[in-house]
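Yeah, one chain of the complex is gone here, protein chain that is, but the others are all in their spots.
Our next item is chain A:
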Amino acid sequence: MARRVPTSRKWLVTIAAWAIGFLIFFPILWTILTSFKTEAEAIASPPSFLFFDWTLDSYREVQSRSNYFLHFYNSVIISLGSTLLGLVIAIPAAWSMAFVPAKRTKDVLMWMLSTKMLPPVGVLIPIYLLFRDFGLLDSRFGLVIVLTLINLPIIVWMLFTYFREIPGEILEAARMDGATLWAEIVHVLTPMAVPGIASTLLLNVILAWNEAFWTLNLTAAKAAPLTAFIASYSSPEGLFYAKLSAASTMAIAPILILGWFSQKQLVRGLTFGAVK
């Protein structure tokens, strides 16, 4: 039974939640608004909020200057590819850590997480040399591999916390019925963990979509995703806010819409361990 909460307090909480939500969303809203301004209006102070001459000029300019769909296609391949490859590796890994933990499993998990603490620029040159020698520079395949490696610790950790919630007895029962290890993972564990896998997938697609260090540094013209598309519209000397905003809006729109439709899974996935 839920506790009774006074109406006035409910109102307060609702208003506070909306206010915080709006505060967080405001920069994105401002970007979207700026993308419809002219360059002169974009830098005007005091800035106009809604009452300006709405124009699509920036979008037109961005469309004529860059090949949006090439970058979009690259982003989709790279983010989906790296997440799926990561899941293929992480599901068996998380299974073994959750159900047949060894003496050092905890240490291995911590060690995996510790690789995230290294600033990426520290390994830029070694990775660049490897990529050069394997001919992976400016290839989607190379980026899929790098982003898989980068996000793998997060994928394993998320799946591990999910799998730990699943009673081991169910898997034992499957084994009693003669299921092989493969069948146990594919037919018993995975279906039960679908919500967890789905939210892991979504979060990692978003992380890979937004990754802006490796995707910028390892690509040139062919494999450059939307991050490079945005970077081509900023400048230390010149007027570019409206065009940059238009490029940013176009770059975040797909992932924003995806996030919108899947927010239930996302929130559930991220708060799973805590609320249960």
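Operating definition for what follows: a contact is a pair of C-beta atoms (placed from the backbone, for glycine too) under 8 Å apart; a residue touches a chain by one contact, two chains touch by 3 or more; residues count from 1.
One rule holds in what follows: contacts and distances are computed from a predicted model.
Hidden from the displayed complex is a chain whose UniProt protein name, among "Sugar ABC transporter substrate-binding protein", "Cytochrome c domain-containing protein", "Ferrous iron transport protein B" or "Dihydroorotase", is "Sugar ABC transporter substrate-binding protein". Screening A:33, A:228, A:251 or A:266 for touch with the missing chain picks out A:228. Interface note: of A:33, A:85 or A:171, the residue touching the hidden chain in the full complex is A:85.
Contact with the chain not shown here comes from a single listed residue; of A:16, A:56, A:110 or A:129, that residue is A:129.
In the full complex, chain A contacts the hidden chain through residues 39-40, 43-45, 65-66, 77, 81, 84-85, 88, 124-125, 128-129, 131-132, 137-141, 144, 216-217, 220-224, 228, 231-240.
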